[in-house]
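Only one protein chain is missing from this complex, and each of the others stays in its spot.
Each chain gets a letter, A and B, in the order it is written, and its residues are counted from 1.
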Amino acid sequence: MHNLISIYETSGFLIIFPFIAALLIFLQRKDNILRRATVIASGFAIMAASVYTAILVLLGGGQTLYKPASEEVMSLVEQTILFGEAFLLIVVIILSFRHRKYYCALIGILGTCPIMAMELSGVVPEHATYLRLDPLAAVMYLIAGVVGPLICMYAVGYMSDYHHHHTNVQDRSNVFLALLFIFLGGMFGLITSDDLVWVFFFWEITSVCSFLLIGYTRTKEAIGNSFRALWMNLLGGVGFSAGILALFYLDPRQIMSLSELMKQTDRAPVIMLAVTLFAFASLTKSAQFPFSRWLLGAMVAPTPSSALLHSATMVKIGVYMLIRLSPMFTDTFTGVMITVVGGFTFFAASLLAISQSDGKKVLAYSTISNLGLITACAGTGTTEGVWAAVMLMLFHAVSKSLLFQTVGDIENIMGSRDIEDMHGLVIKLPRLALIMMIGICGMFMAPFGMLVSKWAALKAFVDSSSVWLVIFLVFGSGSTLFYWAKWLGKICTVIHQSVNLDDSTHGSELISMVPLTGLIVVMCFAFPWMSNAMVQPVLNETFNMNVPNVIGGADVIIMMIMVTMIFLVPLGSRFLSVGAKDKMTMSYVAGVNAGDDRHYIDSFGKSRSLYLANWYMEDYFGEKRLLVPSIMISAVLVILMVIIVIGGAF
Amino acid sequence: MKLSKSPWILHYDGSSCNGCDIEVLATMMPHFDVERFGVINTGNPKHADILLLTGGINSQTAPVVRQLYKQMPDPKVVMACGICACDGGIFKECYNVLGGADQVVPVDIYVPGCAVRPEALIEGVKKAVAILDEKQQEMKIAMKQGYCTVDYGRLAVHTTEDDYNSEESSPEAAQEQTQTAETPGTTEGGDAE
Partner (left out) sequence: MAVSIVVRVILYLLLGPVIGGLLEGIDRIISARMQGRQGPPLFQPFYDVYKLMHKQTIVVNSIQVLFITAYLIFTIFTGALFFGGGDMLLVFFSLSMSEVMLVLSAYSVNGPYSAMGAQRELLQMMCYEPMMLLLAIGFYVAQGSFMVNDLIGADRPAVIALPGMLIGFAFVLIIKLRKSPFDLSTSHHAHQEMVKGLTTDISGRDMGLVELAEWYDATLMMGIVGMFFVTREPVSYLFAILACSVVFFLITLIDNTHPRVKAMRMFGLAWGVILVCAGTNLLILNLIGK
């Protein structure tokens, strides 16, 4: 291929540049034009590079493996990674000791030290590939490289608003923005790496970054939650390093790269042990039950970090890893257990979401729930499962980051992110309400992408004859519908004689939100094309064969008709002016309406206010009732999985 | 097909002694089976065609009756059932009673009786549906001219507080309501049921 810039250069740029950008931003303490410009320019640079790379890879097709050409470069990189690992460990230890969370330091040492010892021993064999760019990596590039920078740009305007409202929080927004970029760098590194030690290094970068982001406000709650996130993710790191060590010391082949690992179709017990341990690490990263609480705690951080952790980066690492490993799951015990844990998470989290009225908390539970579905899909190890998983990942990243940004904006404007306070948003803040409606529809409504993927997921589960999973999925869809629709309803409520609030959304926030909204709409129409151009190559490459088209024919046409209808109905009724001659009155309040539909006259002739809250059914679906049992059940499942696989390996 | 084939009823008790209400409900029950004629007791003004009023109207119920009447879509018929609803009956001289239903809304049919007999009610409904058909014709013509009905002129107008309270209700009550409505209280969160 004769391209202007080779994909190796762009991918190298994508890994290194975010760190440089982070440094530049870190050095600019004051929130001024220059810093804003730096963030936006770096964001666009990253976006352009990742889209360019992804397109080239997708057009080129197939797998491109890469090993640094010269010995010097190689050793430099290895030393950097070693140094970086040590640095991360020191950061973890210092912060753990400062806040007296000694167990975090212990877990960190347990994870990193053996790997460092292994590297320093000098017996690690040379292998063919260290970096890899394949269609799956390209898809991840698109997710991280388009949604990620948009969130960074959003953060510019958001943070200045945030510190305007939260004067008690010390303004360290330069650190915050820098961390966002480091996170992106780590993300690109992780996607591109093939060498397991490299993957581990980037894995730890994201763990530590998320820890620092969550603890940004330095309140007691934030610190507590950030350490919870840290120990859970470090535990995953321990699992990952244990997997590497198992491959290195227990297996004579000494496999040190992911692509090598995937070639081992004999599924020796040791290989499966490593795969299971990697899958365990993925479960912690993608916040599956029993590890979900770190993601729920991550809500204390400013919204951009939630958006980043939830949509484009952190949690997607886990499912990315599972999708990579999915061919190894076909008809294995590990695969079954991963599927069950994922399916259970989907179901339990969607029930828990019903009882939440905090907008961000609902989003958090919905993230957990959706990732559960992706995990379950990847766990089936079938082509349809992986198709659904990749599609879900794409749609989820876009919709969820948009929703987080909207909720964050609404919080900045109204001072609350409670769903009850969004009553009548369509009148109060029409622009944000419309964006939010599209985001919510994208999460659950029929012709939008999530449902298309759910449809494929159902087919995948049925074909892999996992009945329990089907049952989790169907019941989970029921509750998913409930919690989204009631939120949507609250927004759609039209309150008469209500005031238009001052929509003080920053330009930089709109730079992010408008394209994301557009993207959802475009993706609705483009999903057959996405399936062909993006997901099929992933399938072909992951399963090493030509996979027949998962979705096709009449169904696509019908879905297109549905999408068209959903956009045409509002337009059509506008043009045909349906109902223009109707008489308008207030809603029916038993004849004692006091002029607007929020007040009525009571039996003493006094006007009283009237308000109907949504149903949250705390007694049935509350955290108090469901959270602990769900964690228990899933913990038993995960422990069972690890023990049985370890037992099989020895 | 005519509108008279499906008259849906809204029953409102102005301030009756409940004698007429029992008779009205008895009429709706299986014994008389008015559903034979398509009559349904909706309990919702927005679905109703016939407003069935019992008891005299007092100053507390007057705005309610007026509001219910305004929330009914055209064409609509008002039936005053029982002597109290017709002209106030034995409560006519009471300090708080305004008089019959026609004091607040235009009444089309008067069904006397104390209490009103079910047979009389059925006869009244039969008369009411005939008027309903007439009004339907009027409305058709009015719609062609761009008006809705004779009762209230413009279409698609927000019915505001003033529409509900301005006219005949006692000045004190109206003033009090306006004052309280001007300072809406904070929204109270409450359970759905």
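We take it that a contact is a pair of C-beta atoms (placed from the backbone, for glycine too) under 8 Å apart; a residue touches a chain by one contact, two chains touch by 3 or more.
Owing to the predicted nature of the structure, the values given are computational and were not obtained by experimental measurement.
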item	value
Omitted-chain contact residue, chosen from A:S210, A:Q356, A:T383 or A:S477	A:S477
Contact partner of the left-out chain, one of A:V169, A:I495 or A:A526	A:I495
Sole residue of A:A446, A:L501, A:A533 or A:I631 that reaches the chain not shown, by the stated touch rule	A:A446
Residue of A:K486, A:K606 or A:R625 in touch with the missing chain, whole complex considered	A:K486
For chain A, residues in touch with the removed chain	424, 426, 445-447, 451, 455, 458-459, 462, 465, 467, 470-471, 473-475, 477-479, 481-482, 485-486, 488-490, 492-496, 554-555, 558-559, 561-562, 565-566, 569-570, 573, 578-579, 581-590, 597-598, 610, 612, 614-615, 617, 620
Residue ranges of chain B at the interface with the undisplayed chain	1, 3, 5-6, 8, 28, 30-31, 33, 35-38, 40-44, 46-47, 49, 71, 73-75, 136, 139, 148-149, 192-193
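As a convention for this text, only the chains that are shown with their structure count from here on.
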item	value
Rounded Å distance, chain A centre to chain B centre (Cα mean)	57
Sites on chain A touched by chain B in the complex	420, 496, 580-586, 588, 591-596, 598-599, 601, 605-609, 611-615
In the complex with chain A, residue positions of chain B that touch it	12, 44-46, 60, 63-65, 67-68, 70-71, 73, 148, 155-161, 164-165, 173, 176-177, 180-181, 184-192
